[in-house]
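To start, I am sharing the structure in question, which I have written as structure tokens.
The complex appears here without one of its protein chains, the remainder shown in place.
Here the chain labels run A, B and C in written order, and each chain numbers its own residues starting at 1.
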Amino acid sequence: MRFFSDNAAAACPAVMAALADANLADTAYAGDRWSQALDGAISTLFEREVRAYWVTSGTAANCLGLAALCPPTGAILCHEQAHIEQDEAGAPGFFTHGAKLTLLAGDGAKLSPDTVEAACARVRYDVHQVPPMALSITNATEYGLSYRAAEVAALGEIAKARELGFHIDGARFANAVAFTGQSPAELTWRAGVDVLSFGFVKNGGMNAEALIFFDPVRAEAVPRLRKRAGHLLSKGRFLAAQLLAMVEGDVWLDNARAANRAAQALADAAGSARLVHPVEANELFVRMTAPEAAAIRAQGYDFYDWAPGEVRLVTSWDQDMDAVETLASAIADL
Amino acid sequence: MRFFSDNAAAACPAVMAALADANLADTAYAGDRWSQALDGAISTLFEREVRAYWVTSGTAANCLGLAALCPPTGAILCHEQAHIEQDEAGAPGFFTHGAKLTLLAGDGAKLSPDTVEAACARVRYDVHQVPPMALSITNATEYGLSYRAAEVAALGEIAKARELGFHIDGARFANAVAFTGQSPAELTWRAGVDVLSFGFVKNGGMNAEALIFFDPVRAEAVPRLRKRAGHLLSKGRFLAAQLLAMVEGDVWLDNARAANRAAQALADAAGSARLVHPVEANELFVRMTAPEAAAIRAQGYDFYDWAPGEVRLVTSWDQDMDAVETLASAIADL
Amino acid sequence: MRFFSDNAAAACPAVMAALADANLADTAYAGDRWSQALDGAISTLFEREVRAYWVTSGTAANCLGLAALCPPTGAILCHEQAHIEQDEAGAPGFFTHGAKLTLLAGDGAKLSPDTVEAACARVRYDVHQVPPMALSITNATEYGLSYRAAEVAALGEIAKARELGFHIDGARFANAVAFTGQSPAELTWRAGVDVLSFGFVKNGGMNAEALIFFDPVRAEAVPRLRKRAGHLLSKGRFLAAQLLAMVEGDVWLDNARAANRAAQALADAAGSARLVHPVEANELFVRMTAPEAAAIRAQGYDFYDWAPGEVRLVTSWDQDMDAVETLASAIADL
Partner (left out) sequence: MRFFSDNAAAACPAVMAALADANLADTAYAGDRWSQALDGAISTLFEREVRAYWVTSGTAANCLGLAALCPPTGAILCHEQAHIEQDEAGAPGFFTHGAKLTLLAGDGAKLSPDTVEAACARVRYDVHQVPPMALSITNATEYGLSYRAAEVAALGEIAKARELGFHIDGARFANAVAFTGQSPAELTWRAGVDVLSFGFVKNGGMNAEALIFFDPVRAEAVPRLRKRAGHLLSKGRFLAAQLLAMVEGDVWLDNARAANRAAQALADAAGSARLVHPVEANELFVRMTAPEAAAIRAQGYDFYDWAPGEVRLVTSWDQDMDAVETLASAIADL
């Protein structure tokens, strides 16, 4: 049973049905009826007028968003464990034409207002140093923690004061909404966020993510940037349809809740002594010796060796709850 | 009835079935069984060992291919009507970090050996001028002509002599194979081609194209370049599965033949006096006055106004042959 | 005697004296008294408030200027023989992060309003095509013609209407001013020009060019772009001092007049039948058979073979008038 990554999960039924429904001729690129409906559906979900763009990967969503917020001469403040730093092959440098990522520390891959403020204060705003122009956080974080709306808002205040464009890598934003119980609006634009990469693929989508701009002015260059990066697909309706299918009826939220529930069951079984971080989404980082990990694996469970003595388990929207329970027992029995 | 663009057509049944079959958990990115099988399937089709990469758009395929062939300091020779020049929003400049497109003329968007040789001969190979480093042609061309293998080979010889990486934009490569009756191998590496963007989306795919390197050494940087451009999808199996489904049983070729057949029927109806270019793939450029075009449209046919007095009709793999026949009659009756 | 290129000439006495005067410790980069005086001196010369930046090459001046006017997603309209296209090794692509040069034709390397308007009219302003965002002309042109103020203004009107940033490559701007007798202001901002690369090196400078913005808002990014490109020299005073020395007392104009005078003497000797282009600056393109060219060279004159049957002669600020007269006689005697 696979607890390796939510990236590997299947696409959910609503998505597969939507693909079948969209399988007819319509206008190419983003001119089709599904793509045209996207702004409206996402605006409703976020309780304000937004611009929403489908793209096929989280890296594309993050980097197009950052490119819209930060010129080549600027720096993007982010956590040293941020996905944009660790796992995107330098894509931010490509999309921004060489803007810098300025790396900050923080427990659980979370940034605190003090850390961000200090990073800004350290910079001489002269022509020799690279000025911070954007702030990017990940919610839920790479270590499975969820920022609460008040935490986001505290960062948003600094972003406003320091004139930083504020971006959220929301590869697991749905999981953060599910965990905090706070609304998409509260966790984003009401807290000062300018751009959200809203992940659907890890949460039951096939290959569509949503890049959302809360300020249409910030989005002006995006359609061209998307095309120029090869991310304007000719049959865009198949992406838009996935997003619409998951937004309608809150499939995205149900899926995230299911994944979180599975993670909580495992967390309860592991107990706090084993948990490296609180479990606030669908990822667990569990202290486990190599023999322990081997014993669990021998029972048929697949997961990631994160660091010596530490494994990562990720649950998915479709995680089989029987398998979760047996894995939970196995962990509890260690 | 839609004769606007093959970009707008549906995905074919084999593709939809393959997506359903691939809808289970597997390794993420390109580690899944479908992605792992891609090199083999494409190698078989091309009768030599190749490296094949799925991407989601023709622009991405073209530009990753060109980036692998041409450094930022070089120029890419192409036709002035090439898709990479006219319709990719400057993506080649983005992916190559500013390499130049040197535009050449030629009837029907075809390049001749003389034109290419003259372009090379014009350049001073000093430090002030940008040296040609790559050659890119489109087959079938933007005007629906197909290069024969001998024509490709004549260009390939110049490419070799001038040390130009040789790329084919094969958005409609299947149509060229179908029209010429020459094999994929004959039309590419046997004729000196280094890289092929093999289009599937216009030919019945949903959102997968194949970027094919005939020389594995040339491909070394591609996995990183693909990731860095946000084109390494996390559920890559859904792309690989589309390609495999269309390669197996020659679905790609059947689809292209169907589209070409529809185009030939229309071409026959139009007659050579109306045809701006010979019809050698699935596109027709037809001389038609504005009132004539309006009359055809009034009968329910949709197509593109290419230029004053000229319309473009594109047929698709799933073009309804009844509609084709009634349109053919309508054109013949003009 | 050298008629090969004004690039090869010596630095003029005013420049050498200024370098000696500036040879003392002062603030680094552009904080010194000379650099601080530059805006004022250039503003006086151009009869309006400008921002002026020293750089060390015409390529840097042109490309920093273009980068300020054109985003990576745009195109720069220019003549197909423009220096930025022919002789800068693709630097515009580097500085603009891949913006396109759209090449236009025109006699004598001059652009006409019709040509520029037609280029704009050809573009679909959709997401697939690259929209023109800037216009760049060279005055005097690469073939030694000078635009008159009215010609510049006609282009300026189109630039304004089409929202194109308007740049002049003025590597030989001084020669154009000297030839036309029109003022720097008339030939630039009064005619709608936004940015001028004002060349000093070909005109008696050692290694300083002036990049001039007539609209300070357009210049905002320039100090960072200059630094980021390695063009903010630490002892900038030695560049500023050169520019100030040539602006004071109109050394720049006297030098250009001297070079133009020498060119006119040669033009008179050659006669209109031999001249490929009218001589309106300090360059001559002269029809000459290979034996004729050899005969002249045998008398000790060095110049450039431009094309079969055509040579280029360039005069400099310090051209020895005796040598000019003997060369003129030699040409007249052919």
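Criterion: a contact is a pair of C-beta atoms (placed from the backbone, for glycine too) under 8 Å apart; a residue touches a chain by one contact, two chains touch by 3 or more.
In this text the structure is predicted, and so the values were computed from the model without any measurement.
Considering the complete complex, the chain that is not shown touches A, B, C. Among C:Arg172, C:Lys202, C:Arg257 or C:His277, the one in contact with the hidden chain is C:Lys202.
Residue in contact with the omitted chain (choice from A:Met1, A:Ala37, A:Leu103 or A:Leu334): A:Leu103. In the complete complex, the hidden chain is touched by one of C:Ser35, C:Thr59 or C:Thr73, namely C:Thr59. Across the entire complex, the residue among C:Gly181, C:Gly230 or C:Pro308 in touch with the chain not shown is C:Gly230. When the whole complex is considered, the residue among B:Pro13, B:Gly40 or B:Pro71 that touches the unshown chain is B:Pro71. Listed for chain C, the residues touching the missing chain in the whole complex are 2, 4-5, 7-11, 16, 19-20, 23-29, 55-61, 63-64, 88-91, 94-95, 201-202, 206-207, 224, 227-235, 238-239, 316, 318.
Take chain B: the residues that touch the chain left off the picture are 29, 71-73, 97, 127-128, 221, 223-228, 232. Where chain A meets the chain that is not shown, the touching residues are 72-73, 75, 86-90, 92-94, 96-101, 103, 127-130.
Just so it is clear, only the chains that are shown with their structure count from here on.
Per-chain CA centroids place chain A at a distance of 50 Å from chain C. Averaged C-alpha coordinates put the centre of chain B at 42 Å from the centre of chain C.
If each chain is reduced to the centroid of its CA atoms, chain A and chain B end up 34 Å from each other. Taken residue by residue, chain C touches two or more other chains at 72-73, 97, 127-128, whereas all remaining positions touch fewer.
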